[in-house]
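Removed: one protein chain of the complex. Kept in place: all other protein chains.
Chain nomenclature is as follows: A, B and C, assigned in order of appearance, with residue numbering initiated at 1 for each chain independently.
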Amino acid sequence: MSFDVARIRADFPILQRKIRGKPLVFLDSGASAQKPRQVIEAMVRCMEARYANVHRGAYFLSEAATEAYEAARAAVARFIHAGDPREVIFTGNSTAAINLVAHSWGRGVLQPGQAVLVSEMEHHANLVPWQMLRDEGRGIELRVARVTDAGELDLEDVAAKLTDGKVGLVAITHMSNVLGTVTPAERLVRMAHAAGAKILFDGSQAAVHRPIDMQALGADFYAFTGHKLYGPTGIGVLWARLEHQERMPPFMGGGDMISLVTLDRVEWAPPPAKFEAGTPPIVEAVGLHAAIDYVSAIGMPAIEAHERRLVDHAMRRLSDIEGLALLGHAQDRGGVFAFSLDKAHAHDLATLLDRAGIAVRAGRHCAEPLHARFGVEAGTVRASFGLYTTEGEVDYLAEALTKARAFFA
Amino acid sequence: MSFDVARIRADFPILQRKIRGKPLVFLDSGASAQKPRQVIEAMVRCMEARYANVHRGAYFLSEAATEAYEAARAAVARFIHAGDPREVIFTGNSTAAINLVAHSWGRGVLQPGQAVLVSEMEHHANLVPWQMLRDEGRGIELRVARVTDAGELDLEDVAAKLTDGKVGLVAITHMSNVLGTVTPAERLVRMAHAAGAKILFDGSQAAVHRPIDMQALGADFYAFTGHKLYGPTGIGVLWARLEHQERMPPFMGGGDMISLVTLDRVEWAPPPAKFEAGTPPIVEAVGLHAAIDYVSAIGMPAIEAHERRLVDHAMRRLSDIEGLALLGHAQDRGGVFAFSLDKAHAHDLATLLDRAGIAVRAGRHCAEPLHARFGVEAGTVRASFGLYTTEGEVDYLAEALTKARAFFA
Amino acid sequence: MFDDLRDLYQEVILDHGRRPRNFRRLEDADRTARGDNPMCGDRLELFLKLAPDGSIAEAAFQGRGCAISTASASLMTETVTGKSAAQAHALSDQFRALAMTGSCPDCGEALSEEMERLQPLSGVHEFPSRVKCATLAWHTLNAALDGAKEASSE
Partner (left out) sequence: MFDDLRDLYQEVILDHGRRPRNFRRLEDADRTARGDNPMCGDRLELFLKLAPDGSIAEAAFQGRGCAISTASASLMTETVTGKSAAQAHALSDQFRALAMTGSCPDCGEALSEEMERLQPLSGVHEFPSRVKCATLAWHTLNAALDGAKEASSE
């Protein structure tokens, strides 16, 4: 199937909108993507015709909802090439998925004296949970791998920090939400495992932009989030090997995660139910399923190729702009660009662009240490692409940036 | 406004459905309620025209989404008569709300040697988190207040278990999801506070059935869940006094819950942001807002009155059925009925009723200790009402039960 | 109201549900196993006495359950008596296919006499949440034959 961006755009009702009288140019998909009507309609259908609480319901609607919920799990498993649908745990978002690992595996399996290795380019979601674990006084160390001036992960530093064998977990982004950098995941898996460490990827950005294959990758944990994948808010995914799930104590207690409860004693349900306490995001799972069907019909390789063209185009256009300094220029990168412009503060710039109908984000993008690393504490502007982004929009952004610079000069 | 159940039913698309050729008689609202079109449409509008990630976005759509998200918080605050919208923390469901208190307040504020007092009629969501806390070996005791044969909370037992002053937290349901019993909340607050304990209510059922007033009640924590309140899945609420929130360490780490992050140090954002890590359930908050507007327009007192009539009617009709044994017959009760029928196992009964278009739940309803208490380990059938339930549906249920008994006799 | 329910609750099921056969404890059993369906609280204990050649000389059960799980256990004990472990395992596989899909592709042209007897339980496949009621006894049989102590159909 060829990639027809005009036809794709027609699927997204919000892209037909005008903002302050100008067509919407939505360049903040890295924060959250817009939803195609296929996703919206699937959620509506669920609520209008197939809704009830899942599990334990011996009647038609509950069976239908349970089937839909478990079908969503199976769809996620297929999408990321998991070996078994039970490896897929639904959470509220990526942040909750990573916190689940930090709370449960981090407190239940990781031993005092062991270390967690993250990098300087982590989103707070993959940094703060480990800082909290470190600061609990249980003797867990936190190590931080450096990022090079090019915005790439410093693999020598990673290797150096793994040599003493104390690292129990490498927790690292698969794609930076600021630099766009894609990390060498397969290689990191080999390095971690060779050093006796498990490895978790924060795939919040990566899973949206390229095909993901859990069986080929061989990692231990992988987290991503529905709302960036053109799906609903309120749902995220933790992929975790069954052998890890077996050893992990539960995170939250409640209904549906037990197999027996007396006042004295609790037995946990088998994975993944053990980690899904309470009524799950049912409608959201149905929406995520539709989102996965949507991107799968287009094809993740086609989406990746489209984005590569956009990235090349954006690199050319942005580097033409006087006074614009891009954060990072990694070899392997996706459609996320953070930059500063001399003469204009990031927030003023974002407001100006908003007036032109362009939605970009200004600030530190939940990556304060990375902004400190690059000496841009005041923040950057970030433009990030989705499958509906066009070269014309990139051109329009470039033109607006040039004019904005003149405005503030 | 008078209560026009026919007009209300017209708002719920799913109630127009036929199940196995028969009109749907949905008597499982206690597990999860159906959604009116007003809620569905609000979510659709959000995704079609006003969607972006909230907070930190300096552009039109993000501002609009942020405004909608915070307006939902304010609507929840008004709905439960909170003193301040910041007392409202959004979570994924009730279960997550209670776990938040158990993890954060339970581990950060409650002291070794103190006890948590729950009751025999708790849903697992308000039992298992406290069992997990007890079993961590931090010296927290778990006490369980008895339930009388009538299915009411044994207040003398509560008083006895409070006398030694060791109880730091009373965590109790405001309405049982099995017995329908409404607990004497104001009195429990006075008892808890007099004994030096804080008090949390599991309001998952109660908040749906009657007006809730945080200022009049004077409790410390109150949890409920969106999907039972005619709102979406994927969102729950923890109401917590600001003074408690200030003292509580965060639960999950990530974006939006910090005010400063360096590699060495983190400063938490002020409440309630401190407890809302990552991208929140944005569309779900909008849906919950619409659900609150919906029930508020009808009026919670009117809903309560409608339900009282239904409860009286159901009591009469069910007690006429030979061989039917109701679990509990509390004075103050809501529209939830659990029962067994001689001759028929709960699951067979539910399947039979399903064939007649009636959706009821069979099992132990996430309250195994309560079923053990009443000697019905094999489970019960539960019929639970919503604002759209009619007396005619109750009659149809009674008729079906009588025929089912004959079928299995 | 319930006219069309006879497909699931056929007379033979109601009968075995009300008056289960081989419903007793075998004090001198060679193999026992417990089966639990945590979802609905059904549980049963299965007792097997083996003949010198390892075949099932006697099968009995006790426990609590709905009509479907009770009838299924009752019919099972009747069906597997006299069978070798291999034959019992094969029946178990065929029955589970029948319960889940309503048919048994591995059974060949004609159903065996044993499968004919179990046929009345095939209606359960239209009720996904009840399939586990029908298969619990067979899971427990596999566990007992394999020497395990517990089975769960969660």
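The criterion applied here is as follows: a residue touches a chain if its C-beta (ideal position, glycine included) is under 8 Å from a C-beta of that chain, and two chains touch if they have at least 3 such contacts.
The structure displayed is predicted, hence computed values, not measured ones.
Taking every chain of the complex into account, the chain not shown here touches A, B. Per the touch definition above, the residue from B:270, B:301 or B:392 contacting the chain not shown is B:270. For the options B:194, B:216 or B:260, the residue in contact with the chain missing from this view is B:260.
Note on the undisplayed chain: of the listed residues A:167, A:192 or A:356, the one touching it is A:356. By the touch criterion stated above, the residues of subunit B touching the omitted chain are 55-59, 62-63, 66-67, 259-260, 269-270. If you put the missing chain back, the residues of subunit A touching it would be 20, 344-348, 351-352, 354-356, 362-364, 371, 377-379, 399-400, 403-404, 407-408.
Note that only the chains that are shown with their structure count from here on.
Between subunit B and subunit C, the centres computed from C-alpha atoms are 39 Å apart.
Put simply, the C-alpha centre of subunit A and that of subunit C have 46 angstrom between them.
In subunit B, the residues that touch at least two other chains are 20, 347, 351, 354, 362-363. Listed for subunit C are residues 39-40, 127, 130, each touching two or more other chains.
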